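One protein chain is absent from this view; the other protein chains keep their places.
Moving on, here comes chain A:
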Amino acid sequence: MRTSFKWMSLAAAAALMVSLAACGNSDKDETTNTDNGSASTDKAENVTITFQNIYPDPNTPSYKIAHQIGDQYTKDHPNVKIEWDSLNTDQQKLKLKTQAASKEVPDITIVNPAAQMKDFVDAGLFAPLNDMLDQNGLKDTFQEGILDFYSFDNNVYALPDGNNVGVMFYNKKLFEQAGITATPTTFDELINDVKTLKAKGITPMVTGEKDTWTGSFLFMNVLLRTNNGPGFLSDVAAGTKTFNDPAFVEAVDSFEKLVQAGAFQDGATSMDYNAGESLFKTGKAAMYYMGTWATGAIDQSDVGADVGVFKFPTVNGKGNADEYMLAPGSAFAISANSKHLQETKDFLNYFMLQYPKVSFDMKNAVSVAQKVEGDFAAAGYSALQMEVAGLKGAVKGGDLSFDNTMNPATSQAHLTSIQNLFVQQVDPASVAKEHQSAFEANK
(Lines give C-alpha, C1' and ligand atoms only; values in the text may rest on other atoms or scores of the structure.)
Protein backbone atom coordinates (compact mmCIF):
# COMPACT_ATOMS: atom_id res chain seq x y z
CA MET A 1 0.00 0.00 0.00
CA ARG A 2 2.65 2.44 1.05
CA THR A 3 5.03 1.57 -1.74
CA SER A 4 2.32 1.92 -4.35
CA PHE A 5 1.51 5.31 -2.92
CA LYS A 6 5.13 6.30 -3.20
CA TRP A 7 5.21 5.25 -6.83
CA MET A 8 2.06 7.15 -7.57
CA SER A 9 3.49 10.33 -6.13
CA LEU A 10 6.67 9.81 -8.09
CA ALA A 11 4.63 9.41 -11.23
CA ALA A 12 2.68 12.55 -10.41
CA ALA A 13 5.88 14.50 -9.93
CA ALA A 14 7.26 13.18 -13.18
CA ALA A 15 4.09 14.14 -15.01
CA LEU A 16 4.38 17.64 -13.62
CA MET A 17 7.94 17.94 -14.81
CA VAL A 18 6.99 16.81 -18.28
CA SER A 19 4.15 19.30 -18.45
CA LEU A 20 6.50 22.03 -17.27
CA ALA A 21 8.93 21.17 -19.99
CA ALA A 22 6.12 21.23 -22.50
CA CYS A 23 5.28 24.78 -21.50
CA GLY A 24 8.64 25.96 -22.73
CA ASN A 25 7.96 24.55 -26.14
CA SER A 26 4.93 26.58 -27.07
CA ASP A 27 5.38 26.19 -30.78
CA LYS A 28 2.13 24.43 -31.48
CA ASP A 29 2.11 22.95 -34.88
CA GLU A 30 -1.53 22.69 -35.79
CA THR A 31 -0.99 23.43 -39.41
CA THR A 32 1.32 20.67 -40.51
CA ASN A 33 -0.39 18.19 -42.70
CA THR A 34 -0.25 14.96 -40.77
CA ASP A 35 -1.31 12.98 -43.80
CA ASN A 36 2.21 12.73 -45.11
CA GLY A 37 1.42 10.06 -47.69
CA SER A 38 -0.40 12.48 -49.98
CA ALA A 39 1.25 15.70 -48.91
CA SER A 40 3.08 16.23 -52.16
CA THR A 41 0.04 15.65 -54.36
CA ASP A 42 -2.42 17.48 -52.16
CA LYS A 43 -2.84 20.85 -53.86
CA ALA A 44 -4.74 22.52 -51.05
CA GLU A 45 -2.66 22.00 -47.96
CA ASN A 46 -4.26 23.49 -44.91
CA VAL A 47 -2.43 26.60 -43.83
CA THR A 48 -2.85 28.89 -40.87
CA ILE A 49 -1.33 32.33 -41.17
CA THR A 50 -0.83 34.25 -37.95
CA PHE A 51 -1.45 37.92 -38.61
CA GLN A 52 -0.21 40.09 -35.77
CA ASN A 53 -1.74 43.52 -36.15
CA ILE A 54 -2.50 46.76 -34.33
CA TYR A 55 -6.18 46.96 -35.21
CA PRO A 56 -7.95 45.74 -32.07
CA ASP A 57 -10.96 48.04 -32.20
CA PRO A 58 -13.81 46.75 -34.42
CA ASN A 59 -15.21 50.29 -34.74
CA THR A 60 -12.21 51.71 -36.54
CA PRO A 61 -11.87 51.76 -40.31
CA SER A 62 -8.46 50.04 -40.16
CA TYR A 63 -9.98 47.03 -38.41
CA LYS A 64 -12.82 46.82 -40.90
CA ILE A 65 -10.49 47.12 -43.88
CA ALA A 66 -8.10 44.42 -42.68
CA HIS A 67 -10.86 42.00 -41.81
CA GLN A 68 -12.81 42.56 -44.99
CA ILE A 69 -9.78 41.75 -47.13
CA GLY A 70 -8.82 38.82 -44.93
CA ASP A 71 -12.32 37.34 -44.97
CA GLN A 72 -12.50 37.64 -48.72
CA TYR A 73 -9.17 35.85 -49.09
CA THR A 74 -10.16 32.93 -46.87
CA LYS A 75 -13.40 32.64 -48.83
CA ASP A 76 -11.44 32.36 -52.07
CA HIS A 77 -8.85 30.07 -50.52
CA PRO A 78 -10.72 27.70 -48.19
CA ASN A 79 -7.50 25.97 -47.18
CA VAL A 80 -6.12 29.18 -45.67
CA LYS A 81 -7.06 30.22 -42.18
CA ILE A 82 -6.03 33.57 -40.76
CA GLU A 83 -5.42 33.85 -37.09
CA TRP A 84 -5.71 37.51 -36.05
CA ASP A 85 -3.44 38.49 -33.20
CA SER A 86 -4.84 41.95 -32.55
CA LEU A 87 -3.11 44.13 -29.99
CA ASN A 88 -2.84 47.80 -29.32
CA THR A 89 0.33 49.51 -30.49
CA ASP A 90 2.40 49.39 -27.31
CA GLN A 91 1.47 45.81 -26.49
CA GLN A 92 2.34 44.73 -29.99
CA LYS A 93 5.76 46.36 -29.80
CA LEU A 94 6.51 44.56 -26.55
CA LYS A 95 5.15 41.24 -27.76
CA LEU A 96 7.13 41.36 -30.98
CA LYS A 97 10.33 42.17 -29.09
CA THR A 98 9.74 39.24 -26.78
CA GLN A 99 8.97 36.96 -29.68
CA ALA A 100 12.00 38.21 -31.58
CA ALA A 101 14.28 37.36 -28.65
CA SER A 102 13.22 33.71 -29.01
CA LYS A 103 13.11 33.92 -32.82
CA GLU A 104 9.38 33.16 -32.92
CA VAL A 105 8.08 36.02 -35.03
CA PRO A 106 4.50 35.53 -36.27
CA ASP A 107 3.98 34.96 -40.00
CA ILE A 108 2.93 38.56 -40.52
CA THR A 109 3.73 41.27 -38.04
CA ILE A 110 3.87 45.05 -37.82
CA VAL A 111 6.95 47.23 -37.59
CA ASN A 112 7.80 50.89 -37.78
CA PRO A 113 10.05 52.24 -40.53
CA ALA A 114 13.76 52.86 -40.74
CA ALA A 115 15.73 52.86 -37.48
CA GLN A 116 12.90 51.23 -35.56
CA MET A 117 12.96 48.07 -37.69
CA LYS A 118 16.72 47.93 -38.26
CA ASP A 119 17.46 45.67 -35.28
CA PHE A 120 14.97 43.11 -36.53
CA VAL A 121 16.34 43.18 -40.06
CA ASP A 122 19.93 42.93 -38.82
CA ALA A 123 18.97 39.86 -36.81
CA GLY A 124 17.67 38.26 -40.01
CA LEU A 125 14.13 37.88 -38.71
CA PHE A 126 12.27 39.22 -41.75
CA ALA A 127 12.01 37.82 -45.24
CA PRO A 128 12.93 40.11 -48.16
CA LEU A 129 9.81 40.86 -50.16
CA ASN A 130 11.32 41.87 -53.51
CA ASP A 131 10.07 38.79 -55.40
CA MET A 132 6.59 39.23 -53.97
CA LEU A 133 6.48 42.92 -54.87
CA ASP A 134 7.06 42.03 -58.49
CA GLN A 135 4.04 39.73 -58.53
CA ASN A 136 0.83 41.21 -59.92
CA GLY A 137 2.50 44.59 -60.22
CA LEU A 138 2.22 45.30 -56.48
CA LYS A 139 5.36 47.43 -56.47
CA ASP A 140 3.83 49.99 -58.82
CA THR A 141 0.84 50.57 -56.55
CA PHE A 142 3.10 52.20 -53.95
CA GLN A 143 3.82 55.90 -53.96
CA GLU A 144 7.24 56.84 -55.19
CA GLY A 145 10.02 56.58 -52.64
CA ILE A 146 7.86 55.31 -49.80
CA LEU A 147 9.34 51.82 -49.86
CA ASP A 148 12.84 53.25 -49.29
CA PHE A 149 11.98 53.71 -45.63
CA TYR A 150 11.54 49.96 -45.32
CA SER A 151 14.52 48.91 -47.44
CA PHE A 152 17.95 47.79 -46.34
CA ASP A 153 20.67 46.82 -48.85
CA ASN A 154 18.19 47.07 -51.72
CA ASN A 155 15.81 44.62 -50.10
CA VAL A 156 12.33 45.68 -49.09
CA TYR A 157 11.38 44.11 -45.75
CA ALA A 158 7.97 45.61 -44.99
CA LEU A 159 4.98 47.15 -46.75
CA PRO A 160 3.43 50.27 -45.20
CA ASP A 161 -0.26 50.73 -44.45
CA GLY A 162 -0.01 54.52 -44.61
CA ASN A 163 1.99 57.55 -45.49
CA ASN A 164 1.44 60.51 -43.20
CA VAL A 165 2.79 63.97 -42.59
CA GLY A 166 2.67 66.20 -39.53
CA VAL A 167 0.10 69.01 -39.78
CA MET A 168 -1.57 71.43 -37.44
CA PHE A 169 -5.26 70.71 -36.95
CA TYR A 170 -7.20 73.71 -35.71
CA ASN A 171 -10.69 74.41 -34.51
CA LYS A 172 -12.16 77.15 -36.71
CA LYS A 173 -14.90 78.04 -34.24
CA LEU A 174 -12.46 78.64 -31.41
CA PHE A 175 -10.23 80.69 -33.70
CA GLU A 176 -13.26 82.80 -34.58
CA GLN A 177 -14.17 83.23 -30.92
CA ALA A 178 -10.71 84.59 -30.26
CA GLY A 179 -10.98 86.88 -33.26
CA ILE A 180 -8.20 85.22 -35.23
CA THR A 181 -8.99 85.53 -38.92
CA ALA A 182 -6.03 83.90 -40.65
CA THR A 183 -3.98 80.85 -39.78
CA PRO A 184 -0.39 81.63 -38.79
CA THR A 185 2.33 81.37 -41.42
CA THR A 186 5.25 82.33 -39.20
CA PHE A 187 6.26 81.06 -35.80
CA ASP A 188 5.85 84.53 -34.29
CA GLU A 189 2.28 84.68 -35.55
CA LEU A 190 1.70 81.26 -34.04
CA ILE A 191 2.97 82.47 -30.67
CA ASN A 192 0.79 85.59 -30.94
CA ASP A 193 -2.24 83.44 -31.70
CA VAL A 194 -1.39 81.29 -28.69
CA LYS A 195 -1.39 84.40 -26.52
CA THR A 196 -4.66 85.66 -28.00
CA LEU A 197 -6.38 82.32 -27.42
CA LYS A 198 -4.97 82.11 -23.93
CA ALA A 199 -6.29 85.60 -23.13
CA LYS A 200 -9.76 84.43 -24.15
CA GLY A 201 -9.51 81.49 -21.79
CA ILE A 202 -9.15 78.94 -24.56
CA THR A 203 -6.48 76.24 -24.31
CA PRO A 204 -4.36 77.03 -27.37
CA MET A 205 -2.82 73.64 -28.05
CA VAL A 206 -2.95 70.09 -26.74
CA THR A 207 -0.46 67.30 -26.73
CA GLY A 208 -0.31 63.95 -24.94
CA GLU A 209 3.21 64.45 -23.69
CA LYS A 210 3.21 61.50 -21.29
CA ASP A 211 3.96 59.44 -24.39
CA THR A 212 6.94 61.74 -25.18
CA TRP A 213 7.03 61.14 -28.96
CA THR A 214 4.18 63.64 -29.38
CA GLY A 215 6.18 66.66 -28.25
CA SER A 216 9.23 65.43 -30.10
CA PHE A 217 7.26 65.22 -33.34
CA LEU A 218 6.38 68.91 -33.06
CA PHE A 219 9.86 69.88 -31.92
CA MET A 220 11.38 68.11 -34.91
CA ASN A 221 9.19 70.18 -37.19
CA VAL A 222 10.64 73.32 -35.64
CA LEU A 223 14.10 71.88 -36.27
CA LEU A 224 13.16 71.11 -39.86
CA ARG A 225 12.54 74.84 -40.26
CA THR A 226 15.52 76.25 -38.33
CA ASN A 227 17.79 73.86 -40.23
CA ASN A 228 16.44 75.39 -43.44
CA GLY A 229 15.43 71.98 -44.74
CA PRO A 230 15.63 68.28 -44.01
CA GLY A 231 18.60 66.11 -43.15
CA PHE A 232 19.80 67.46 -39.80
CA LEU A 233 19.81 64.09 -38.04
CA SER A 234 21.43 62.26 -40.93
CA ASP A 235 24.15 64.92 -40.94
CA VAL A 236 24.67 64.32 -37.24
CA ALA A 237 24.76 60.56 -37.81
CA ALA A 238 27.27 61.07 -40.62
CA GLY A 239 29.41 63.21 -38.36
CA THR A 240 29.23 66.38 -40.46
CA LYS A 241 27.19 68.19 -37.81
CA THR A 242 26.71 67.92 -34.06
CA PHE A 243 23.73 68.66 -31.88
CA ASN A 244 25.58 71.79 -30.76
CA ASP A 245 24.85 73.22 -34.20
CA PRO A 246 23.14 76.66 -34.09
CA ALA A 247 20.12 75.24 -35.96
CA PHE A 248 19.43 72.80 -33.15
CA VAL A 249 19.96 75.36 -30.40
CA GLU A 250 17.65 77.76 -32.22
CA ALA A 251 15.01 75.04 -32.49
CA VAL A 252 15.16 74.37 -28.75
CA ASP A 253 14.98 78.08 -28.07
CA SER A 254 11.93 78.55 -30.32
CA PHE A 255 10.21 75.52 -28.89
CA GLU A 256 10.75 76.83 -25.38
CA LYS A 257 9.20 80.15 -26.41
CA LEU A 258 6.11 78.27 -27.49
CA VAL A 259 5.92 76.39 -24.21
CA GLN A 260 6.58 79.53 -22.17
CA ALA A 261 3.81 81.36 -24.02
CA GLY A 262 1.48 78.81 -22.41
CA ALA A 263 0.66 77.00 -25.60
CA PHE A 264 -0.05 73.61 -24.08
CA GLN A 265 -2.72 72.44 -21.69
CA ASP A 266 -1.87 72.25 -17.98
CA GLY A 267 -0.46 68.92 -16.92
CA ALA A 268 0.44 67.94 -20.46
CA THR A 269 3.21 65.59 -19.35
CA SER A 270 0.86 63.35 -17.40
CA MET A 271 -1.64 63.05 -20.24
CA ASP A 272 -1.27 60.25 -22.75
CA TYR A 273 -1.79 60.40 -26.49
CA ASN A 274 -5.47 59.43 -26.42
CA ALA A 275 -6.35 61.79 -23.59
CA GLY A 276 -4.62 64.66 -25.37
CA GLU A 277 -6.36 63.97 -28.64
CA SER A 278 -9.75 63.69 -27.01
CA LEU A 279 -9.35 67.18 -25.56
CA PHE A 280 -9.09 68.45 -29.09
CA LYS A 281 -11.88 66.21 -30.34
CA THR A 282 -14.23 67.53 -27.69
CA GLY A 283 -13.56 71.13 -28.64
CA LYS A 284 -11.59 72.00 -25.49
CA ALA A 285 -8.53 73.19 -27.37
CA ALA A 286 -7.89 75.21 -30.48
CA MET A 287 -4.87 73.51 -32.06
CA TYR A 288 -3.44 70.04 -32.27
CA TYR A 289 -0.22 69.12 -34.02
CA MET A 290 -0.37 65.52 -35.20
CA GLY A 291 0.24 63.17 -38.07
CA THR A 292 -2.46 63.00 -40.71
CA TRP A 293 -3.36 59.51 -39.46
CA ALA A 294 -5.50 61.32 -36.90
CA THR A 295 -7.65 62.83 -39.66
CA GLY A 296 -10.27 60.06 -39.71
CA ALA A 297 -10.82 60.09 -35.97
CA ILE A 298 -10.98 63.89 -35.79
CA ASP A 299 -13.28 63.98 -38.78
CA GLN A 300 -15.72 61.65 -37.07
CA SER A 301 -15.63 63.49 -33.74
CA ASP A 302 -18.12 66.11 -32.59
CA VAL A 303 -15.98 69.00 -33.78
CA GLY A 304 -15.15 67.35 -37.12
CA ALA A 305 -17.07 69.86 -39.19
CA ASP A 306 -15.26 72.82 -37.61
CA VAL A 307 -11.75 71.51 -38.02
CA GLY A 308 -9.25 72.62 -40.63
CA VAL A 309 -5.54 72.10 -41.11
CA PHE A 310 -2.62 74.39 -41.77
CA LYS A 311 1.04 73.86 -42.60
CA PHE A 312 3.57 74.23 -39.83
CA PRO A 313 4.77 77.85 -40.06
CA THR A 314 8.27 78.99 -40.91
CA VAL A 315 10.51 79.78 -37.95
CA ASN A 316 12.44 83.07 -37.86
CA GLY A 317 12.04 83.31 -41.60
CA LYS A 318 13.68 79.95 -42.12
CA GLY A 319 12.47 76.79 -43.76
CA ASN A 320 9.89 75.90 -46.36
CA ALA A 321 6.32 75.37 -45.22
CA ASP A 322 5.86 72.68 -47.85
CA GLU A 323 8.41 70.48 -46.11
CA TYR A 324 6.83 68.24 -43.52
CA MET A 325 7.57 65.81 -40.79
CA LEU A 326 7.17 62.58 -42.71
CA ALA A 327 5.60 59.64 -40.97
CA PRO A 328 5.62 56.58 -43.20
CA GLY A 329 3.13 54.30 -41.55
CA SER A 330 3.53 51.09 -39.65
CA ALA A 331 4.22 48.29 -42.07
CA PHE A 332 3.58 44.59 -42.58
CA ALA A 333 6.63 42.34 -42.45
CA ILE A 334 6.87 38.59 -42.98
CA SER A 335 8.84 36.30 -40.70
CA ALA A 336 11.88 34.77 -42.38
CA ASN A 337 11.21 31.58 -40.44
CA SER A 338 7.55 31.35 -41.41
CA LYS A 339 6.47 27.74 -41.94
CA HIS A 340 4.38 28.82 -44.90
CA LEU A 341 6.51 31.52 -46.38
CA GLN A 342 5.09 31.27 -49.89
CA GLU A 343 1.45 31.17 -48.78
CA THR A 344 2.05 34.13 -46.47
CA LYS A 345 3.65 36.12 -49.26
CA ASP A 346 0.73 35.29 -51.55
CA PHE A 347 -1.73 36.45 -48.95
CA LEU A 348 0.11 39.70 -48.19
CA ASN A 349 0.39 40.34 -51.92
CA TYR A 350 -3.37 40.05 -52.26
CA PHE A 351 -3.90 42.06 -49.07
CA MET A 352 -1.82 45.01 -50.24
CA LEU A 353 -3.32 44.95 -53.73
CA GLN A 354 -6.80 45.27 -52.24
CA TYR A 355 -5.79 47.72 -49.54
CA PRO A 356 -6.17 51.01 -51.45
CA LYS A 357 -9.52 50.04 -53.01
CA VAL A 358 -11.10 48.85 -49.78
CA SER A 359 -9.68 51.84 -47.89
CA PHE A 360 -11.18 54.15 -50.47
CA ASP A 361 -14.59 52.56 -50.03
CA MET A 362 -14.28 52.90 -46.26
CA LYS A 363 -13.42 56.61 -46.63
CA ASN A 364 -10.00 56.07 -45.15
CA ALA A 365 -7.77 56.39 -48.19
CA VAL A 366 -6.38 59.89 -47.76
CA SER A 367 -3.30 58.64 -45.93
CA VAL A 368 -2.76 55.34 -47.70
CA ALA A 369 0.81 54.71 -48.88
CA GLN A 370 -0.40 53.48 -52.25
CA LYS A 371 -1.83 55.24 -55.25
CA VAL A 372 -5.57 55.50 -54.92
CA GLU A 373 -7.84 55.53 -57.93
CA GLY A 374 -11.06 57.44 -57.57
CA ASP A 375 -12.33 60.90 -56.86
CA PHE A 376 -12.34 61.69 -53.13
CA ALA A 377 -14.84 64.52 -53.49
CA ALA A 378 -17.24 62.48 -55.60
CA ALA A 379 -17.02 59.64 -53.10
CA GLY A 380 -18.26 61.97 -50.38
CA TYR A 381 -15.05 62.60 -48.46
CA SER A 382 -15.42 65.44 -45.95
CA ALA A 383 -13.99 68.93 -46.33
CA LEU A 384 -11.30 68.15 -43.76
CA GLN A 385 -10.26 64.99 -45.57
CA MET A 386 -10.09 66.92 -48.84
CA GLU A 387 -8.02 69.67 -47.21
CA VAL A 388 -5.56 67.09 -45.88
CA ALA A 389 -5.41 65.40 -49.27
CA GLY A 390 -4.65 68.80 -50.82
CA LEU A 391 -1.78 69.48 -48.40
CA LYS A 392 -0.36 66.05 -49.00
CA GLY A 393 -0.42 66.59 -52.72
CA ALA A 394 1.98 69.51 -52.31
CA VAL A 395 4.50 67.82 -49.99
CA LYS A 396 8.06 68.65 -50.99
CA GLY A 397 10.02 66.21 -48.85
CA GLY A 398 10.94 66.49 -45.20
CA ASP A 399 12.35 64.57 -42.26
CA LEU A 400 11.50 61.40 -40.40
CA SER A 401 10.75 61.57 -36.69
CA PHE A 402 13.67 61.33 -34.28
CA ASP A 403 12.99 57.76 -33.17
CA ASN A 404 12.72 56.62 -36.77
CA THR A 405 16.15 58.03 -37.50
CA MET A 406 18.31 57.49 -34.43
CA ASN A 407 18.89 54.32 -32.42
CA PRO A 408 16.49 53.59 -29.54
CA ALA A 409 18.82 54.62 -26.72
CA THR A 410 19.62 58.02 -28.23
CA SER A 411 15.95 58.49 -29.05
CA GLN A 412 14.92 57.86 -25.45
CA ALA A 413 17.41 60.44 -24.21
CA HIS A 414 16.02 62.90 -26.74
CA LEU A 415 12.39 62.18 -25.87
CA THR A 416 12.96 62.76 -22.16
CA SER A 417 14.98 65.86 -22.83
CA ILE A 418 12.12 67.36 -24.86
CA GLN A 419 9.55 66.29 -22.26
CA ASN A 420 11.60 68.20 -19.71
CA LEU A 421 11.13 71.41 -21.73
CA PHE A 422 7.42 71.19 -20.96
CA VAL A 423 8.00 71.49 -17.24
CA GLN A 424 11.04 73.69 -16.87
CA GLN A 425 12.97 76.27 -18.74
CA VAL A 426 16.41 75.01 -19.68
CA ASP A 427 19.34 76.70 -21.37
CA PRO A 428 19.06 75.58 -25.03
CA ALA A 429 22.81 75.05 -25.23
CA SER A 430 22.67 72.52 -22.41
CA VAL A 431 19.82 70.67 -24.13
CA ALA A 432 22.03 70.46 -27.19
CA LYS A 433 24.93 69.20 -25.12
CA GLU A 434 22.71 66.60 -23.48
CA HIS A 435 21.72 65.33 -26.93
CA GLN A 436 25.29 65.22 -28.16
CA SER A 437 26.57 63.25 -25.19
CA ALA A 438 23.67 60.77 -25.44
CA PHE A 439 24.39 60.35 -29.13
CA GLU A 440 28.09 59.74 -28.54
CA ALA A 441 27.48 57.33 -25.67
CA ASN A 442 25.15 55.19 -27.77
CA LYS A 443 26.88 55.36 -31.13
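We take it that contacts are C-beta pairs under 8 Å (C-beta built on N, C-alpha and C of every residue); 3 or more make two chains touch, one makes a residue touch a chain; residues count from 1.
Note that contacts and distances are computed from a predicted model.
Peer 1: One chain of this complex is missing from the view, so tell me which of "Urease accessory protein UreF", "Raffinose/stachyose/melibiose transport system permease protein", "Glycosyltransferase family 4 protein" or "Tripartite tricarboxylate transporter TctB family protein" is its UniProt name.
Peer 2: "Raffinose/stachyose/melibiose transport system permease protein"
Peer 1: Sort through A:Ser62, A:Gln92 or A:Gln265 and give me the one touching the missing partner chain.
Peer 2: A:Gln265
Peer 1: Which residue among A:Ala101, A:Ala238 or A:Ala378 touches the omitted chain?
Peer 2: A:Ala101
Peer 1: Since one chain has been left out of the picture, which residues of chain A touch it in the full complex?
Peer 2: 6, 9-10, 12-13, 16-17, 20, 94, 97, 100-101, 119-120, 122-123, 125, 203, 209-212, 265-270, 279, 407-409, 411-412, 416-417, 419-420, 422-424
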